[in-house]
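Removed from the display is one protein chain of the complex; every other protein chain stays in position.
Letters A and B mark the chains as written, and numbering starts fresh at 1 in each.
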Amino acid sequence: MSGRDEVLAGVRGALGERRRADVAVPRGYLTRLTGPDAASRADVVALFTERVAALGVAVRHVGGDELATAVAAVLWGWEAKRIVVPADLPYGWLADLDGVRALADSTVLDVPALAAVDGVVTGCAAAVAQTGTVVLDGGRAQGRRALTLVPDRHLCVVHADQIVGSVPEAVRRLDPDVPQAWISGPPVATPGDGPPHGPRTLEMLVVED
Amino acid sequence: MTSAAGGPDPHAGFGIGALLGLVNGQQGSAARRRRAEGKPVVPRFAEAAREALADAGARHELAESAAAARERTAAAVSELPDWEALRAAGAAIRDRALLDLDVHLETFEQAVADAGGTVHWARDASAARRIVASLVRDAGDGEVAVADGPVLRETGLAGSLAARGLAVLDASGPEGRDRVRAARVAVTGADFLVADSGTVLLLEADGAARACLTLPETLVCVAGLDRVVPEWEDMEVLLQLLPRAGRGDRLSPQVSAWSGAVPGDGPGEVHVVLVDNGRARILADEVGREALRCIGCGACSAVCPVYERVGERPFDPRGTGRSGPIGAVWTPLARGVDRAPEASLPFASTLCGACADVCPVKIDIPGLLVHLRGEVVDARRHRPVPTPELAVMRGVAWTMADARRFETATGSGARWARLLSRGGRIRRLPGLLGRWTEARDLTAPPAEPFRAWWRRRAPSRRSTK
Partner (left out) sequence: MRVALFVACVDDAMFPGTGRAVTSLLERLGHEVVFPADQTCCGQLHWTTGYRREAAGLARRFAGVFAGAGGTVVTPSASCAAAVRSSYRSIARAAGDPGLERAAAGLEVYELTEFLVDVLGVTDVGARFPHRVTYQPTCHAARALRVGDRPLRLLRAVKDLELVELPAGEECCGFGGAFAVKNADVSVAMVADKVRHVRDTGADVVCALDNACLAHIGGALSRLRAGVRTAHLAEILASTGDPS
């Protein structure tokens, strides 16, 4: 008997001939954010900002026409010379860069090359107000997973309409077939362990249109 | 029923004299033999706990960290108005998965294959070690990055890979951050498996697993086969329960979800090893299978007053990494209660119920402990010579089956106790009950039990039948 057949036979044997009927899942929990935090879009965005900041993330609100300047200002603050960006990052986001070279990931940089840059700029697929989370799923302006893992600084641009209130709202927006990284603040080292993996500096720009 | 001298009736176990006859030591002959032969002995809970209690510094640290963890978790939980509804949903989601486990596992396997990955099946820890070692050897250059996790500790994977001559690199270790980036193959655990999409989820704080599942060319992901859930939507519940009940996070700092191999993004070769290692045995126990709902948050340990005082080791006699109240049910369920260390675990609780109150998937841990105590006692009923405890408990039951017998035994016990007491206090008892009086006095029983008072008070009134 193969391992597969043996394991499955064990499970079937354990469940026996007569199985219990289907279990109904009582889905009486909240699927949307409620209460004063969700009274308006502005409240949801404000909650996101508060929760992200509580995780040690520098976050600023900018208008759509200020985005390029704000991105340049963050990179200037990092003293960045070379950054990496997903190949499909909107060109306009980087329009105000001065003295910073942006490498597009179209050539698929190897890990040492990613480690050598001063930071990465991406968008996101969704953001969760209640938990202060951004979710990247490899879609537009996000790139592959290594991009937001290896560089030591990550600037994430979040459009206000990407922010949902709760975890269920985000889960329902996302496709489980594509790889996702849910990022809630910078990684946290376990006491006694080595340094954590992933960008130790995480900054966000919330774009209000 | 009582002898003329006032001593206990040999048939009526309730007499304190019968309890006095119990031997104090509970160590079995097998353990004595191993110890005499100088072989390592897997300790029973009480023995390991005694050692742990002696370390006052560690106790203080445990108490402080447990208090801090409880506070964080309580804050994260109280923030959600629908926590109880989430718990109810979480329990049902896990039950739904477990009660058709074979179906969901096959669905998962197919979905992973469709997404370009491969599923392997390991009957036990040694099969898991063999499968992983072979995958690692085929894929790598002799070095493997490992992001430690509960299943890896349970199966002893890292040690076994090292013993097979592979260079094992701890991704959470001091050099992990830089060296994982050069590794060609990595091994991680998994928190959840979504059957209908083949998605694997991993929640963590330090990103070590995220690095391992993103950077190398080959990923070997090892998962307990209990961790499957039927559909993606189930994650909207579990992604709220696990982080809040566990570290007290609103969401874990890093959550990774992926299905199979993704061209141009992450490992080109993805393996998922499904580990049974006693889980089917737990599933076969219609009462005990509730333990398989566990999502590994550790909340039960954080609130357990016994764990707070003795720590991990006494709860985990064989070092499988599953400790605390859930370990005290999981280990005996997975391994059986024939051996003394496993048989001692269900008794490592006052049944105070704090764990059941915080469990995010509503596992009735005290109920399962009682169930397992029944299994331990039943296994011992068949011994040719009954245990002293069995004799006493049978005697008590026999005594209690008749109100007059009970009253007679009460009188006899009181006479015994008065012989041992001074000023209404008993300060020292022999035998098993001596464990009580090592640090606690016992009130001497009164001359007149309640029912005698009731009769005296209302001699004419007919007590109900």
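Everything that follows uses one rule, which is that a residue touches a chain if its C-beta (ideal position, glycine included) is under 8 Å from a C-beta of that chain, and two chains touch if they have at least 3 such contacts.
Keep in mind that this is a model prediction, so the values were computed, not measured.
Engineer: Quick one: which shown chains sit in contact with the chain that's not drawn?
Structural biologist: Contacts of the omitted chain with visible chains: B.
Engineer: If the missing chain were put back, which residues of chain B would it touch?
Structural biologist: Its contact residues with the unshown chain are 26, 45-46, 49-50, 53, 59, 287, 305-306, 309-310, 346-354, 356-357, 367, 370-378, 390, 393-394, 396-397, 399-403, 406, 410, 413-414, 425, 427, 432-433, 435-436, 438-443, 445-446, 448-451, 453-455, 463-465.
Here, only the chains that are shown with their structure count from here on.
Engineer: Between chain A and chain B, what distance separates the C-alpha centroids? Give it in angstrom.
Structural biologist: Centre-to-centre distance between chain A and chain B: 35 Å.
Engineer: Show which residues of chain B lie in contact with chain A when the two form their complex.
Structural biologist: These residues of chain B touch chain A: 81-82, 85-86, 88-89, 92-93, 95-96, 99-102, 105-106, 115, 120-123, 127, 131, 170-177, 180-182, 194, 197, 199, 205-208, 210-211, 214-215, 225, 232-237, 239-240, 249-259, 262, 264-266, 274, 276, 280-281, 283-284, 289.
Engineer: Going by the contact rule set out above, which residues of chain A touch chain B in the complex?
Structural biologist: Going by the criterion above, the answer is residues 2-4, 6-8, 10-16, 19-20, 22-31, 34-35, 51, 55, 108, 111-112, 115, 128, 130-133, 138, 144-146, 149-150, 167-168, 171-172, 176-190, 193-198.
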